[in-house]
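Complex shown without one protein chain; remaining protein chains in place.
Let's look at chain A:
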Amino acid sequence: MKNVLDIVYLIPLLPLIGCLINGLGRKSLSKGAVGVIGSGVILVSFLISLWAFFQVHAGNTHTTEYFPFINVGNLKIPFAFRIDQLSAIWLLIITGVGFLIHVYSTAYMHDEESGQYGKYFAYLNLFVFSMLLLVMGANFVIMFIGWEGVGLCSYLLIGFWFKRDEYARAANKAFIMNRIGDLAFLIALFMLINKVGTTTFSDIFTSSTLAKFSTKELTTITLLLFVGATGKSAQIPLYTWLPDAMAGPTPVSALIHAATMVTAGIYMIARCNLMFSMAPQTLNVIAIIGIATALLAASIALKQNDIKKVLAYSTVSQLGYMFLAIGSGAYVAAVFHVMTHAFFKALLFLGSGSVIHAMGGEQDMRKMGGLSKYMKITNITFLLGCLAIAGIPGFSGFFSKDEILAGAFAKSPLLYALGLIGALMTAFYMFRLYATTFKGSFRGTHEQEHHLHESPAAITIPLIILAILSVVGGFIGIPEFMVQGAHSLANFLDPVFKDSYALLPAHEASHSTEWMLAGISSVLVIGVVAFAWNKFSKKPDLQETTGLGKVLENKWYVDELYDTVIVKPINALGSFLNNVFDKKIVDGIVNGVGRLVSYGSRQLRWLQSGQTGAYILMMVLGMVLIFVVQFFLRK
C-alpha cells in the first residue's frame, strides 16, 4: 500500500459493514458486541480519515473512480470519491464526533431492549455511511445518494421511538421538509446535466465550463441548490423540522441535528463555491435568509423551556450564521464555524443528554436547577460548551463567530449589527439555559433528587474530549489581525476557495476596525452572560409569559402559520378530492357505466319472451323493414 488515499473507500465501507452486521445480527448479538462493532468501525474510519487528512495536508488530493455508475448516451457518471481539503475536514468531523457519539450511545441507550439496541446502532452506522458518501462523492450524483441517505436515516432515528404518535409525526415532518429541499436540489442537478452533460465537480467548477452559463441560469441553479440546502440545513422556510426532530434519542440529536447532517447544506455550497461566487444575487439571498434565520431562531430560543428545544433552536440559529458567512463570501469562516459548532453543539447535546439521563427522562428545565452539585463533570463540560457557543474570547466559538461577523461587516454593516444582536441573544439564552439547569436549587420531585447521579464513563469521557476540543478548537483559525499567517484553516482550505476569492470583491477591513469589532462583541457578550447568569441563577424564569414572550414561546406561531397556510388547505383539497371528485365523479362514471349496462340489459330482457309468435313477428317486422329500406329508401 503506497498511499492511504488508495484505501479511502474503506472510510464509508466500514460503517456500512457495521450497519449490516448490527442490523442483521441484532437479534443474536449481545449489547456489548453491538456497541463494540458499531463504535469500532467508526473508530477505524476515523483513523483512516486522520491518515488521509495528513496526506491531504501534505498536498496530495485525490479522485478515484471505482466503477461506472450511470452510463446513458453521452452522460457518464462514475462512482468516484474525491478527497481534498474540504472533504478531509468533514471526514474528520463526521468520523471523529461520530465516534464519540457512538461511544456515548453505548451507555445512553443501554436500557433499550437488545433488538432495539442493535437496530439503533445499525441506523447510526448507516447514517455515518450516508454522510461520508455525501462528502466524499466526486460528483453531484454520489453526493445526492448520501444526501438522500442522511434524510432517510434522520427519519429512521427521529422516529426511533415510533410507538409514540407525536414522535412518528416529527419523523414524517423531517422527511417531508427534507424532500421539498431535495426536489429543488434534483431540479438543479438536471439543469446542470442538461447544460454541461456532466456532474463531476472538477469538470463543472472550472471557469471555462462555468462560462457556458448565463448569469440568469447560474442564479437559478444556485438558488435551487440553496433551497436544497435550506431543507437539509434547516433554514427559513424549511427549518421547522429540526426542533421537532428532538423527538429522537439525544445522541441522535447531537450527531444528526448538530454536528453532521445539518452541515450538509453548508458543505454542498462550499463545494460549489465557485458557482455561487459567480451568482452575486444568490449570495445576497443566502446572506439575508441566513441572518433572518439566525435572529428568528435565536429569539425563539430565548423563551423555550425544554432543554433540547433551546439547543435545537440554537442549532438553527448557528446554521443561520454559517449561511450568513457564505452569503458574505466568507467561506472559510463558514467551514470554521461548522467545525467549532460540531464540537460545542455535540458537547451541549450530549451534556443535555447526560442531564436528561440523570433526571430520568425529564426535559423541562423549570423542573431542574442546582444540578452542578450532583453532576460535576457534566456541569463543567456544559459550562465550557456554553462559553464556547456564546463566543467568550479564547473559546472556539469566539474565533469562528468573530470571523463570520467580520465577513458580514465587510458586506454590510447592517448585517454585522443584526449578527451581533443574534450573538448577544445566543449568549443570553445559553446562560439562561445553563443557570436554570445547573444553578439555584433543585426544583424537581424528591424521588428525582434522590436519583440524581453523575453519568457513567462512556458518557463523561466523550463530554470531556468534546469540551477540550470546544475550548482549543478555535486556535486553528486565529484571525489575521491578531497573528499574521496564523489562520491555519484558511491556509489549508486555500486551494478550495482561491478561485472564488478572485471573483468576490476584495473587502479587507483594516486591522484596527477588526480589533474594534471583536472588542465590541466581546464586551457586550460578556456583559450579557453576566446579566443572564445573575438573573437566572437566583430566580429562574418560571412564571407564565405574556405578550411578546408568549409569541416567542410559541415559536412565532410559525408552525401554526404553516399549518393554516399549507397543511390545512392541502388537507382540505385532499378531502375534497377524496369525498367529491373521487367518490362522486370518478366513482360516478365507473358505477354509471355499470348501472347503464345492467339497466339496458334488464330492459332488453323483455324482448326474449319465449313466445315463438313474438319472435316470428319480430323476424317479419325486420324483414319488412329491410324490404322497405331496400326498395324505397335506398337510392
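Throughout what follows, a residue touches a chain if its C-beta (ideal position, glycine included) is under 8 Å from a C-beta of that chain, and two chains touch if they have at least 3 such contacts; residues count from 1.
The rule is simple: contacts and distances are computed from a predicted model.
*Asks:* Report the protein name recorded by UniProt for the chain absent from the figure; options are "NADH-quinone oxidoreductase subunit K", "L-lactate dehydrogenase, Iron-sulfur cluster-binding subunit YkgF", "Hydrogenase 4 subunit B" or "Aspartyl/glutamyl-tRNA(Asn/Gln) amidotransferase subunit C".
*Replies:* For the chain not displayed, UniProt's protein name is "NADH-quinone oxidoreductase subunit K".
*Asks:* Looking at A:194, A:208, A:611 or A:630, which makes contact with the chain not pictured?
*Replies:* A:611
*Asks:* At which residues does chain A meet the chain that is not included here?
*Replies:* Residues of chain A in touch with the missing chain: 608-613, 616-617, 620.
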